[in-house]
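So that we are looking at the same thing, I have put the structure below in structure tokens.
Missing here is one protein chain; the remaining ones are kept as they sit in the complex.
Order of writing sets the labels: A and B. Residues in every chain begin at 1.
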Amino acid sequence: MANDPLHQFQIKPIIDLFNVGGMDFSFTNSSLFMVAAAGTVSAILFAASRSASLVPSRIQSIGELWYEFVANMVRQVMGSEGMKFFPFVFTVFSFVLMSNLLGMFPYFFTVTSHVVVTAALAVFIIAMVVVVGLAKHGLHFFKLFVPSGVPIAILPFISLIEVISFLSRPVSLALRLFGNMMAGHIVLKVFTGFVVSLGALGIGGIIGALFPLAMGVALTGFEFLVAFLQAFVFAILTCVYLNDALHPGH
Amino acid sequence: MADKGKQDNGEKTGAEPGIAGPDKRFSEISARIAAERRQAETFQGETGRRTSSLGKTWGSAFRLGSEFVAAVLVGGGLGYLIDRLLGTLPFGLIILLLAGFAAGILNMARAAGRVPKAGDRMNDEP
Partner (left out) sequence: MDAMASETTSHTEVPGEAHGGGTLPQLDSSTYPSQLLWLVITFGALYLLLSKVLLPKIANAIEVRQSRIAADLAQAEQLNDDARKASEAYDAALAHARTKANSIAQENRAQVLSELDAEQAKVDADLAARLAKAEKQIASTREKAMGEVEGIASQLVEDVVSELTGSKPSSTAIKSAISAAGR
């Protein structure tokens, strides 16, 4: 791999599929890792649910912990009424988590380090919030932008701020995940790149490389934490926003 | 008569430990069943509480910055778009950038759990 820290984000076609109107829909390394993430999640959960027994096996325990973790998150934020969104939130959490974690392996591609992917997920979630909100509450859903108890004189300005705040949700959702994943990988690449280039300088360089090596190890641990936390934050904000669709402002 | 009284006493002292023993054991078993049931019921709540506290601390720490930046970006973007459509170049951008700034602060306050206004977000537990 080249020493360019951005090289790891390069998208390369693996199989050229078809071009429609000048748009390239090839199966790329990104596509491969999307399939891998979805496949890994499915494989783990399939193994966990295959021999469902009263006293769970290890893999079954993992699956059930995973399930309960997300189920509690949904219940906590949206109440039991929100459990109809549980499969969706679970899929979002699992897909993002597995994409982040797979990206931690050397030479693996990180699907979530591309802003289109995170933006598409975020826009889909917000669109879902709007659709569910309108379907459930009709025009009352727009009360989300009209806080109660505000003087009529400054209400337009407050509403404008609320609208911007609402529109900023998908942006922050997308940028946070994308930014964290990209920045983490760049920093990792830079530090580990130091190790390689310093190590090539001889004895002094090898001693000097110990610091970036230690940093690299520490950062790797931190990036695993970030990979989990970003998936968690993405999922819990999905819950929070969907909760607004279920219970818009009073 | 004295003989009969003595015999009665003997029977009572002989029987009492036998009666008290099982009674104590029954209440012990009842307590254990209640404890198990409580544990089985609170298992979910326990994980849920830990989930939510984890989300509150780490989640808000990671949210604060991006919430603000996103709101400013959206404000600026909206303003630029309006200016491009209406040909009022600096004004829409300036006003909406300011509104975006305000929305960003509102977002941060909400992410920090200070303003629970629009909706009940994450404030189910005081």
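Keep this in mind: contacts are C-beta pairs under 8 Å (C-beta built on N, C-alpha and C of every residue); 3 or more make two chains touch, one makes a residue touch a chain.
All values derive from a computational prediction rather than experimental measurement.
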{"item": "Contacts of the hidden chain among displayed chains", "value": "A, B"}
{"item": "Residue among A:Thr28, A:Gln76 or A:Thr238 touching the omitted chain", "value": "A:Thr28"}
{"item": "Touch list for subunit A against the chain that is not drawn", "value": "2, 4, 6-7, 9-11, 13, 20, 23-28, 30-31, 34-35, 37-38, 41-42, 45-46, 48-49, 52-54, 56, 60, 63-64, 67-68, 86-88, 90-91, 94-95, 111, 113-117, 119-123, 126, 167, 170-171, 174, 178, 182"}
{"item": "For subunit B, the residues touching the chain missing from this view", "value": "4, 8, 11, 15, 19, 22-23, 26, 29-30, 33, 36-37, 40, 73-74, 77-78, 80-81"}
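In this section, only the chains that are shown with their structure count from here on.
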{"item": "For subunit A paired with subunit B, centre-to-centre distance based on mean C-alpha positions, whole Å", "value": "23"}
{"item": "Residues of subunit B touching subunit A in the complex", "value": "44, 47-48, 51-52, 54-55, 58-59, 62-63, 66-67, 69-71, 73-75, 78, 96, 99-100, 102-104, 106-107, 110, 117-122, 124"}
{"item": "Subunit B-facing residues of subunit A, complex", "value": "68-69, 71-73, 75-77, 79, 144, 147, 157, 160-162, 164-165, 167-169, 171-172, 175-176, 179-180, 229-230, 232-233, 236-237, 240, 243-244, 247-249"}
